[in-house]
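A single protein chain has been omitted; all remaining protein chains appear in their positions.
Right, subunit A next:
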């Protein structure tokens, strides 16, 4: 059954490649030539009956993998090295103050044959702006004052304050380009895009069917003839589907069983060191966390190595209480790694004028897989530093709306963002809606503003280094670990160098991978 989509020649090629692949890491095959054809089936987590293809409501899941990687394009894409690469834009020109950005559009057509114009881009961005939008990208675009067309092929963005990283913003998964309707709004209901596939079937929470477009403007992308994305939310069912050949690719292999999957012949793991992390945010304006010594005591009471080993089963790396993972351009590798040290924790407690500390940590497996276990481990390691951690187990259902941002000490999850500025602005800037630590550090916020418009790379690196240190020593989040993204695939599925910003090759597997 697994071979039904291949002709005999394809099968012979496939088995040779498969035989060669045995025992070697998948990345060694980055130079292999891609091949067109075949029907790939992806078992995907995160789908629900309530899914829609409206980009305003995207949070990840099969819809986003199908739309951002298959049906639509952005103005800019993040390539496998993490750099911003023009996609529907052909040329991107900033003004000297990084406040005015001019995007010259490529000459491409939507799958219904209509050419892409500046009006479509403007409608697609406006969909996420204004008082009536419900978009998750609204915050991201709050600095955009005006978008205007300059002829049919040029779009100009005016920003309130400069942003040297604006191209990365345009690569955000909400900001897909879809056609404008007659009234100037974005016509997302049509499901039409400029991407390599057309949306053939969408049964929300069940399956999505895509078919290759013959006239796709990228000649070296979109290799599959057909793609089916099945929603399989249960991790065990997802792995079974891969093992039994019902699907060819799955995302989100749980770390608890990854070693079992690794042993199966014919199945490869695709693992990248990502930017996903699990902060334990404390409200810096609420007692006792308003004392930096209390925050430091709790940070020293965290046994990071143990977290990586027991919660991630080694599939990750230790965090240093700031969100900038080693994968970032301006990661500060010279910053000393904070380690578990009960004595230092006790010292900081004394500095805070306390003999003991009693805190309540809100936890829930809705925050991330293994969150409750992580809380229990923290309780144990903190106890040895004289800190009592009371665990409050909250229901997973509604965790993000009822507990996160509201409880003074809880757990969170961030996938990471493509740039330092984005990550810091979104979660650590004083005025952010998602400032989960209520942290207000004047120096940090000044640096954030300055670095955003600084075009000199060396100078920027310096600024971001200092911000990482401020976050680590003064900030309100304990960040014990960064998790790897682990996907599974059949050995028939091949890929080039992998993007590390998200799972499934930066959510672009549909466009970038192929069947051998």
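Simple rule for what comes next: contacts are C-beta pairs under 8 Å (C-beta built on N, C-alpha and C of every residue); 3 or more make two chains touch, one makes a residue touch a chain; residues count from 1.
Everything that follows uses one rule, which is that contacts and distances are computed from a predicted model.
Per the UniProt record, the chain missing from the shown structure is "ABC transporter permease", taken from the list "ABC transporter permease", "Sarcosine oxidase subunit alpha", "Hydrogenase expression/formation protein HypE" or "Septum site-determining protein MinD". Looking at A:232, A:267, A:486 or A:504, the residue that reaches the missing chain in the full complex is A:232.
Shown as candidates are A:82, A:191 or A:205; the residue that touches the absent chain is A:205. Here the missing chain is touched by one residue of A:300, A:404 or A:507, and it is A:404. The set of subunit A residues touching the chain not shown comprises 48-52, 57, 59, 131-136, 138-139, 201, 203-207, 230-234, 236-237, 240-241, 243-244, 246-247, 397-398, 400-402, 404, 413, 433-434.
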